[in-house]
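Report on one structure; see the data block that follows.
Missing here: one protein chain of the complex. Every other protein chain is in place.
A and B label the chains in the order they appear, each numbered from 1.
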Amino acid sequence: MSAAPAAASAASAGRRQYDLGFARWVYQHVEGGDKVAMCMQCGMCSGSCPIGTAMDHGPRKLFMMIRAGMKEAVLTSNTIWNCTQCYNCVVRCPRKVPVTAILQSLATVAVKEGYAPTQSTPKFSKAFWLSVARFGRTDERLVTALYYFSHGLKEGIRRALENLPIALRMIKAGRMHLGLPHRAKGAADLRAILAKAEDIERAERAGGKPS
Amino acid sequence: MSAAPAQAQAKKPGVYLCGGCGIAQATPLDALEKVASKEYKVAHCRKHDFLCGEAGVKLIRDDIAAGTVNQPVIAACSSRVNADRFRFDGAQVIRANLREQVAWTQEPGSEDAAMAAADYLRMALTEARKSSPPVAYDIAPYSERVLVVGGGISGLTAAREAAEAGYQVLLVEREAKLGGQSLAWSKRMPHLPPYREPRANDIEALVKAVESHPAIEVRRECRVVKTSGGPGKFAVELSQGGAAREEAIGAIVVATGWRPYDPNKLGHLGYGATPDVVTGVALEGMLAKGPLVRPSDGRAAKLVAFVQCAGSRDPAHLPYCSSVCCGVSIKQALQIRQSDPDSSVYIVYDELRTPGTAEEFYRAAQEAGVVFVKGKVKGVGADLTVTYDDALLGQSVPMQGLDLVVLATGMVPNATELGDSGEAAPLPPADINPLSPIPVAGYAAEAPAAQAAAPAAAATQGASLLNLQYRQGPHLPILADGFADSHFICFPYETRRSGIYACGPLRRPMDMAESAEDATGAALKAIQAIRNVVEGRGLHPRSGDLSFPKIGLTTCTKCRRCTVECPFGAIDENEQGQPVVNPSRCRRCGTCMGACPVRTISFDNYSVEMLTSMIKAVEIPDEDAEKPRVLVLACQNDAVPALDMAGIARSRLNPYVRIVPVRCLGSVSLVCVSEALSSGYDGIVLMGCKSGDDYQCHFVKGSAMAQERLQKVGETLKSMALEKERVRPMEVSIADAARLPKLLDDYLAEIDKIGPSPLKGFG
Partner (left out) sequence: MAGEAAESQTVLVVGGGIAGITAAVEVIETGYDVVLVEKSPTLGGRVAQLNRYFPKLCHPTCGLEINYQRLRSNPRIRVLTMATVAAVSGSRGRFGVTIETRPRHVNANCTACGDCAKAATTRVPNAYNYGLDTVPAAHLPHAMAYPMRYVLAPEVIGTPEADAIRAACKYGAIDLEEKPRRFDLAVGAIVWAAGWKPYDAAKLQSYGHGRVPNVINNVEMERLAAFTGPTGGKILRPSDGKPAKRVALIQCAGSRDHNHLPYCSRICCLGSLKHAAYVREQYADGQVDIYYIDIRAHDKLEAFYRRVAADPQVRFVKSKPASITADDAGNPVLHGEDTVSREIYDRPYDLVVLATGMEPSLAGALPAKLAVDDYGFLVPELDPGSGMFAAGVAQGPLDVSMSVQSATAAALKAIQAIRGAGGHAAAGRA
């Protein structure tokens, strides 16, 4: 994926040079991004969101920010991380904007562009991805361990101890085991598929550098 | 005019009493028969228990065919029903409403019901005596040619459509070229599916079609100097190249169109400060020329912002929404995006208005990358900085670095003649204030602002479009904000100058497609007006009415009240100062009749004499009987149907009221009121429709006029030693059926408090 264009230059001093560079990049390079242009700012998405109050901007405003060229603010927004993919907004959007896909894709962009996320969602996402990509399934111990210790060693130990009783009960109930992580059947095939997908994505988005 | 002798044929009234629908149960028919035969000496009286049935209708038809009867007085249901069944060629049908107003609203079998029924029959028999079948006017020879004023898309369409319907058309255009504002349009908005692409401007084809049409004569650089006469007989003086010529015209379509709002008044939006702030109209010319460039330096304009509502929806400029600007800006933005993929286009709007299928056009623009920004633009600087509060981002960050700013200026109707400098003459006063407060609970209803009666021609001659030689002035009446629109939602072509129909943006802001449609409608109305002249019939809303006012000039005092008060300017004054009725302009409301202090204006079937006789035909019981009588003069448009509906709902109406339908409260002469008072009525209600800014009167100011006249009744009441409560104006709507019984009961209670009229028994 090519890098998103830098935020428009004159964003300083409360003035904004209007240009559509970032918006057009999003239209082209973000999954479903072309539909951002179709948003009519009705607010159905943000209003439908079960965790709407936990979002700084909500999808509706985020789309307006994209069109206004506010790259920085868009990629540091918690809106792109807090989406639970419940699809309420997608089902209800009167303009058929694939909100969840756009938010998820923007999250990927944010990581790749090095916008250090201030919240923990990306850390969890990384842990989740590692487990799935490697084993073809989520392993509770692996994901939680990676996630907990991504906050630092001390924090990792604290959280692990805190959740120990739950882990023990899960083992008792047969919902967790102590051996190596199970691999899904064909996990190797999955890795090959993912590698191929990444290849295709790279090829597709090469040269997508907007002015 | 050949008014046939009204009394040529001897009147042969016959009474037909229907006993159906509960009438016979409500009141003894034999007693009614006696009223006819004894009191009115009408020997021919038939009773039937199903008069509107085949046998019943045949009974009447046979009597008429046999020559026994030519004035069937049908005492049955309301005249609002069965009009088709009780229609007999060569007979004047009179209806007495014993069903809705007696059987369905009074206690069946009561003394009061019987008295009411007898009174209604007396009134109908009196009406028969005092009226004759109306004879249509004939003003032949008349012209059937349609004049179209204005050669833009509306005028061109009206001309072509009237010609295609078989009428000769004269089209006059003040400019040297036909096409009007449409000529400047590079493309037009899509009004046909799929509603997404700007369409080619086909105005040239329309111009050609009109120019080559054998039934259309086109005069360019031509103006209307003055207009007199009326439908079928307009005499229109035209001036072309310094030469004046009079034309005989049947009906007129006025399609003078619009002009863009003067951008010089939009200095705060940067107009004038830099050539790179342009109007939407100017942009059309720029787009027609090819790639979009900045007027200042000829550089390509890549970054363009549209400022919506530039002047429109702004009390300091144009208070109304110009309707088309959102669509036009979308079209232009699309054109810019399509011709230059590198361009960036912003549309800054407050409310984006793409009604109906135009929503698809909005989406097409979004799809093409046009960015819509919600906010009210506060200013545009000379450096093209657009300052606004972005409502959706909650920020106020000025837009900078633009190449071009387009002001979507609004439409101003050409309601008066434009001078050579393009300046329009001042407008005549508006008919209504469109911003009058809506009624809200808890606040005293604001007294309706008294609308000044149409001021006499104050505006200078030559400043109006048609220069009408009417007592009401040279202008087409203006509803509000300069638009010559109808005040009636159901009747957008309800003109106050019969036979003259405004269309297109002169009526209200509209786009090309709608203008063409509107012009087609106006052409129909013009043709219809001519057909009505041929038949000698009245126009909407009393369509088909053959009666018209006749003035007895021997008694006329030349007081001019009739000419001044006619809401339609139908009555002229001749050199001797005598009133002259133009029957084809007249709408048969009777306002002139109500205005005339000497009762010398009457219709064949409607007169002050008829009304007062009907009023006096009611038997007024003695004071001892303790049966007061209240006269309700009820407007036929709204009040009578509302009273009927109270009947259909079987509400009890106060048994002491007697209802006399009138064409309009404007037709009620004060003589009717004073005669009613002196004959012993205890109270009089003038029941008409709503006045004020949302007035409902199809004869414009009937209720308001009645109230104005009533102010003079005060003196009369005083001289008769009567209380002012005895005369009461009441504004009702057609939907007031549920409220009416109580309104009347309350009034009767008031009358009860002040006691019976002291004039009882002296009448």
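Here are some notes:
Everything below uses one rule, namely that a contact is a pair of C-beta atoms (placed from the backbone, for glycine too) under 8 Å apart; a residue touches a chain by one contact, two chains touch by 3 or more.
Being a predicted model, the structure only gives us computed values, none of them experimental.
The chain omitted from view is touched by exactly one of B:Ala140, B:Ala200, B:Ala382 or B:Ala738, namely B:Ala738.
Between the chain not shown and the residues B:His191, B:Lys616 or B:Lys760, the one that touches is B:His191. Across the entire complex, the residue among A:Lys96, A:Lys112 or A:Arg202 in touch with the chain not shown is A:Lys96.
Interface with the hidden chain, as seen from subunit A, comprises residues 40-44, 46-48, 52-53, 57-58, 60-61, 88, 91-92, 94-96. For subunit B, the list of residues touching the undisplayed chain reads 20-22, 49-50, 52-53, 77, 80-81, 83-84, 87, 153, 157, 160-161, 164-166, 191-195, 202, 205-206, 209, 313, 319-323, 351-360, 391-392, 394, 434-443, 480-481, 483, 485, 487-493, 508-510, 513-514, 516-518, 520-521, 523-525, 527-528, 531-532, 540-541, 543-544, 637-638, 641, 645, 648-650, 689-690, 694, 696, 698, 733-739.
By definition in this document, only the chains that are shown with their structure count from here on.
By the touch rule above, subunit A contacts subunit B in their complex via residues 10, 14-20, 23-24, 27, 37-38, 40-41, 60-61, 64-65, 67-68, 95. Chain contact summary for the complex, subunit B toward subunit A: residues 303, 305, 344, 346, 362-363, 366-367, 369, 371-374, 390, 392-393, 397-402.
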